[in-house]
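What you see is the complex with one protein chain gone and the rest in place.
For reference, chains read A and B in written order, and residue numbers begin at 1 within each chain.
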Amino acid sequence: MKSKKSNFKMKSNPFFKKKTIVRINDILNILNLKKNSNNSIINDIKTLDFANKNDITFFHSIKYKNLLDKTKSNYILTTKKYSNLIPKKKNLIIVNNVLISVSKITKLIYPKSLDDNTDDNLSKLKLQNNYRNLKHGNNVLLGKNVLLGSNCYIGHNTIIESNVKIGNNCVIGSNVIIKNSIIGNDVRILDGAIIGKKGFGFFPSKDKNLRYPHIGMVIIGNNVEIGCNNTIDRGSLSNTMIGENTYLDNQIHIAHNVQIGKNCIITAQVGFAGSAKIGNKVMIGGQAGISGHLNIGNNVQIGGGSGVIKNIPDNSKVMGYPAKDIRSFIRESK
Amino acid sequence: MKSKKSNFKMKSNPFFKKKTIVRINDILNILNLKKNSNNSIINDIKTLDFANKNDITFFHSIKYKNLLDKTKSNYILTTKKYSNLIPKKKNLIIVNNVLISVSKITKLIYPKSLDDNTDDNLSKLKLQNNYRNLKHGNNVLLGKNVLLGSNCYIGHNTIIESNVKIGNNCVIGSNVIIKNSIIGNDVRILDGAIIGKKGFGFFPSKDKNLRYPHIGMVIIGNNVEIGCNNTIDRGSLSNTMIGENTYLDNQIHIAHNVQIGKNCIITAQVGFAGSAKIGNKVMIGGQAGISGHLNIGNNVQIGGGSGVIKNIPDNSKVMGYPAKDIRSFIRESK
Partner (left out) sequence: MKSKKSNFKMKSNPFFKKKTIVRINDILNILNLKKNSNNSIINDIKTLDFANKNDITFFHSIKYKNLLDKTKSNYILTTKKYSNLIPKKKNLIIVNNVLISVSKITKLIYPKSLDDNTDDNLSKLKLQNNYRNLKHGNNVLLGKNVLLGSNCYIGHNTIIESNVKIGNNCVIGSNVIIKNSIIGNDVRILDGAIIGKKGFGFFPSKDKNLRYPHIGMVIIGNNVEIGCNNTIDRGSLSNTMIGENTYLDNQIHIAHNVQIGKNCIITAQVGFAGSAKIGNKVMIGGQAGISGHLNIGNNVQIGGGSGVIKNIPDNSKVMGYPAKDIRSFIRESK
């Protein structure tokens, strides 16, 4: 996975079709801003860490100041409040609401990114298919551009929509739905899991909420196990990732942009809110919840039922709601 | 939805077939009570607020005293303990256990209300169907008397049982099951959701529990989004309702008779116990739980992981287990 992961970072999202050419003035136009004299081509919209020179990016929280200082992007959206933090040599674009503007630009660059209907380009998998040593059940549906490695097994009634890549020796259970995902080797996805639907992101609005585009994927490393009835949403601009040899029990929810490291053990009914980042060798007990945008270090143990609402450093053992050092939790609850 | 909602209140349940004629002495008979001299026709059984003159109703908790004072019903079941609270001009029917008696009467009026088998009157949806601009996937099953608006989309393996009404421009995902529901326009129901099965209601009994009849529906307003693998049970006597433009994330459970207002945002894995009432513009963080029969006001924010066990007034922000003012929660957990 290591080498491939870095590939994914470099490339644009392979699944959503970009508009042929987008220029900076097309963007300024949809944001109702004054045109630029130099109408350069904008290649993509990316987060600060993944953006290249010709990509547009955005800065909306002081939390990401260190990423701002290192971004390669020449075009940075932000609000007036943060405008003096943007390096002088960058093209500064001041807007009232950063995320709504990002949403508009994403929709411009990826016109189909708001469309999350079920794929209707599927066809029934037949035994005389072209995949190597594939075994499969009854009523399996496969979309266009699905890559399956050798020696895979797909259960009954499973739907693999267009644009999914699955490695070798994978076992996909019954009643599984997969879309917009890249899955490593030796992965097991158990019955009823739903992987790769758009995340729960939108701007609340009185009459009809404004939906946030989701052009990210779900990327699953080698030897991962995904439990029954899990729901793993794809990323909005970045990807949802699950590292090698991590095991997930049943009924787990993973929101958009969550990144889980390697060799983690996540017990049943745990929930991860959006953009949480989990290190390697993390163990999480049943029904624990991890709030959004948190960093959980390596070798962390989180007790069952915990509610984690702040960052947790490496090698910690925490429990409780809110989660605290496990010794304090046990002492105080006597 | 506004005008329609009031319609639903007026009408009897359109889905369950009533016995042709039920008289008060039929009811007194199954309750082993003395016959009445005046054997009037009883139109229906309803909760205090929805009952009309010729409906029978019931009073079993002091919580509903204000509804008792306003009910139009002439026939009120209650226990001896509360009998002096019933207005003199009403017909008072004293029983030992109100809810068991209600259950028996419901079964008498709606003989099929205990039957919750899967609908076996389904037929495969064919492309040459009669619905306007309907797109649909493979292996879709539709019951009798299903109304679908124009421009709808239905995913693969989805089952819409008999007696469901769906508005225009709705997107129903794959592996979805819908029964006994009325769904507005522009609603999105994501993969794996199960909507409209009977609620978890019964009277415990040593050898075989006594099941409670469920003749309510699920009513979903316009622009609502229902997440993956949600379970939304239909009402027992009243309906389970979700207001316009409310968004539900994945793996949420909504029990029978729950009413959620408009413009709410409910994050993943939240659970609502039976008959909870949620106002408008309520935001609820992941994994929070709301106990049964509670009132949550408008503009309330409930933090992730909270356990709400008492009513919450308008404009409150609460968190914790049990949920309290969020400032107290944060202060005390330092």
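Throughout what follows, a residue touches a chain if its C-beta (ideal position, glycine included) is under 8 Å from a C-beta of that chain, and two chains touch if they have at least 3 such contacts.
In this text the structure is predicted, and so the values were computed from the model without any measurement.
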Of the residues listed, B:77, B:189, B:241 or B:255, which one is in contact with the missing chain?
B:255
Which is it among B:55, B:233 or B:249 that touches the chain not included here?
B:233
Please identify which residue in B:57, B:113 or B:287 touches the non-displayed chain.
B:287
Hidden partner chain, touching residue among B:43, B:74, B:139 or B:163
B:139
Pick out which of A:25, A:54, A:79 or A:174 touches the chain that's been left out of the picture.
A:174
List the residues of chain B that touch the chain left out of this view.
117-118, 120, 122, 124, 139, 141, 157, 159, 175, 177, 192, 194, 197, 200, 202, 204-209, 229, 231, 233, 251, 253, 255, 269, 271, 273, 287, 289, 291, 307, 309, 321-322, 324
Even though one chain is not shown, chain A touches it at residues 135, 137-139, 153, 155-157, 171, 173-175, 186, 190-192, 223, 227-229, 245, 247, 249-251, 263, 265, 267-269, 285-287, 304-305, 320-321, 333
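Operating definition for what follows: only the chains that are shown with their structure count from here on.
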With chain centres taken as the means of their Cα atoms, state the distance from chain A to chain B in Å.
35
